[in-house]
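With one protein chain removed, the remaining protein chains of the complex are shown where they sit.
Chain nomenclature is as follows: A and B, assigned in order of appearance, with residue numbering initiated at 1 for each chain independently.
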């Protein structure tokens, strides 16, 4: 089987950027199926891109991952190709790849892409997705290049990490943060069910959710449909994290919640 | 030839949902081409999703259809796999599949997907598209499962239908409804040309179109370009239904028309 290429970016779908990158990939590795993870990462949003990639990675086929959210394009940030047990990750060294690489067991080798012979000599220095990353990904997928053909090996520990906020368990509360709002308005937090259990909460429980200065009462349920319209549903989402939904409407709007805001959980009796 | 999979959802393209489902499909049936029908059905919009699927179905390649607009995910609504002469339809039992299944000649067998061995044991109960529907669609496309492997057969007549409003011919008027506004602002109604002919209208005629409390004069034309700027074009659209366009602008905005609003048609002499 040819090697598939999974592709994530912040290029959007309005311009021809994604199509151009796919054209480059096809010209180098025509038998590779390209799976679009998403191209609507917020422009320059390295952290949301890293989170999306890490949520997706375990469902993608082993092969090559091409990820480009690259506000530092054209500067000294390094273009990298990373070997893992899953396959190769190709993208900028800005933390974008790190959580997904960690999820598949870490890097076994990291090379900086410096060889001009594996790049497309395009005008400008603003589209490394096309000129640097896509050719590298295509060559690796086609088996026409080894990591060492792309450029020198660099120290594994020099890979820029993605620092993600951890929830804090301070009984009777769990203090976390909203870190993703999906298309349906559901709000994922960085809190896991195990943290809620550490403060005595159990599935089925009523609980208190504090968002900024407001306090809401919700219920730990299994599915969106388990709450009435307007009721706050606290649930384990498809990534295994505690998320907020509201029956019949968008939770982000109902709770005035955006990515990065603090969210605390506690029992009804806690002084939330 | 491998079996293609046509895929429709309300997942949007901002999050990684569509990419994750395609990853699952690829891992199970790598040779299947996946055709995206659309993923921007309005969130939870079962009826617009059903209409889009029924408009598309006759142009799609026979094979597997995966359709997920599923506001009841995680509740007792049944996940289904439906056999037809076209191939298999996989999706929730909420009316989404019914019009398209009817258009290809109806179901020959319906099975509820209940076998945990054909599901992905993911966290949460909010992403059956990934955990239940995609594996079923992939296994059917790959020929690695029969319907009976997915779960028990259920009664054909238990399939939830999609109730669609019919136009009413009440001479001198035809009373219908707007049921789709496309990206260009063209408004499709549930009225067919045969209904207009029942009240004496013919292609080329001037006619009266009543939208809510306002009355507009238009002309039954063949193409958008047949009317002047600002003129109302009544035409048979690409699905064979009577639709409204306005020369040089968006009909939905010009007529203040949204999906679900009443639209009536009559001749110039009718008391519209």
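Brief remarks follow.
Quick note on the criterion: contacts are C-beta pairs under 8 Å (C-beta built on N, C-alpha and C of every residue); 3 or more make two chains touch, one makes a residue touch a chain.
Not measured: the values here are computed from a predicted model.
Among A:20, A:164 or A:199, only A:20 touches the chain that is left out of the view.
Of the candidate positions B:20, B:46, B:60 or B:107, contact with the unshown chain belongs to B:60. The hidden chain makes contact, of the residues A:8, A:37, A:53 or A:73, with A:73. Touching the chain that is not shown, out of A:59, A:86, A:127 or A:265: A:127 (per the contact rule at the top). Within chain A, the residues in touch with the undisplayed chain are 10-20, 22-24, 26-27, 30, 43-44, 71-75, 77, 120, 122-127, 130-131.
Remark: the residues of chain B touching the chain excluded from display are 1, 4, 6, 8, 13, 33, 35-40, 52-53, 55-56, 59-61, 182-186, 222-226, 235-240, 243.
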